[in-house]
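Only one structure is covered here, and it is reproduced in the block below.
A selection of the complex's chains, in situ.
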Amino acid sequence: MAIKVGVLGAQGRVGQAVVQGVEAAEDLELSAALDREDDLQALVDSGTEVIVDFTTPNSVMDNLEFCIRNGIHCVVGTTGFDSERLDQVRQWCQDSEANVLIAPNFAISAVLTMSFARQAARFFESAEVVEYHHPNKLDAPSGTAIHTAEGIAQARREAGLGAQPDATEQSLEGARGANVDGVAVHAVRMTGMVAHEEVIFGTQGQSLSIRQDSYDRTSFVPGVLIGVRQVAQHDGLTVGLDHYLDI
Amino acid sequence: MAIKVGVLGAQGRVGQAVVQGVEAAEDLELSAALDREDDLQALVDSGTEVIVDFTTPNSVMDNLEFCIRNGIHCVVGTTGFDSERLDQVRQWCQDSEANVLIAPNFAISAVLTMSFARQAARFFESAEVVEYHHPNKLDAPSGTAIHTAEGIAQARREAGLGAQPDATEQSLEGARGANVDGVAVHAVRMTGMVAHEEVIFGTQGQSLSIRQDSYDRTSFVPGVLIGVRQVAQHDGLTVGLDHYLDI
């Protein structure tokens, strides 16, 4: 039996890609595709089992309250969740069979890169992150790269590794990158590129590189579908797709 | 207290690198460096706790029997272990407090590449392996690349993934690589290169690459030292360094 999936924000560029992804998957059925003017009651009427929400910080809380109260699982890519909002969602979940996944990043290749980087970190003396994005990006380095570096730094600390070896005495300012918790992070800005991240580890006689390339704006879809398929098996609120990957 | 480490085959090129690695590690102490003419009794006399054996198929079994009977843990990179030899070692271990690690590959970056490849495989429609070696190598693809591809293929089967998408109708012979259990493997032979392996995964709008580069012949040393440090905590015989990595 296919899982019945409702998409909220179905008219947006992201929502449209989710709709196409659901329609292309044999084990999923699109039961509802709603946008801001539509009545959420259509989710209940159509027997929707899981909703995907890529809407706005303004509307997402009302959407979640409605769905959780009606026993509909939620997979959420909408931004703007602080600890207060997460507590509210957690509370709603306590009185419901419905589960919720909220994730800042659904690109499966990026989520795996972060996970593998944390696993690998304790085996290497050196670790740096190089990220590549289009030149219209406002922040450098990317949030994902910073988060990756923090994960590496934490794994190094837990393994008792000290500072990375670096004999640099003479340096042009900025050459050695940004220092994120002892891990150097370099940001390249390049017309034509989309979003790419490489984590590099080195130890005696060898290096290990884990690289993620996003080629277009639909790269979040496979991760959303993983969320849709597994949300029923993860009780309550989960934050971060990595908790669903079983690695 | 430093762990007392004996090296067998200490005069060989590989053994010399192990000796240097042990001497450079603060938590290890070189208690004995023996080669083929030396008496193994020196291991007992020196209070050796762990030996590293990079000798030959001819001498390794005698070395292991002696060490295991004397309660000395063994980390073994010598080749030529078939199931009969492994059974013999397992039997010796039953009557001893000594543990044994036998591994075909101690390059930590290569071991992690294989492990991450198996973890990632089920999340991607496509997976291929490209390996790069110096042109004096006799086999193509490398044993490591074949082993990696088999691990990917098994993970795909367990996840219920079918054949990889490939619309190729018109092809020059060999262009699509060797077919290892449904995973394409490509072997590049290049003067100047040493040993390099890249595993590439693709799904909607993105790819993930895990790449391992060995720059010189001492790249096995960090993996051997991991083995030395942890062999006391893994009862009996273990085959493969990945079982020590806790990932």
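Every chain is named by a letter (A and B) in the order it is written, and numbering of its residues begins at 1.
Convention: contacts are C-beta pairs under 8 Å (C-beta built on N, C-alpha and C of every residue); 3 or more make two chains touch, one makes a residue touch a chain.
Every value quoted in this text rests on a predicted model; they were computed, and no experiment measured them.
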Full count of same-sequence chains in the assembly - 2 placed in this view: 4
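We adopt the following convention: only the chains that are shown with their structure count from here on.
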Chain centre separation (chain A, chain B; CA means) in Å: 33
Touching residues on chain B, where the partner in the complex is chain A: 21, 107-110, 112-113, 116, 119-120, 123-124, 201, 203-219, 221-222, 226, 245, 247
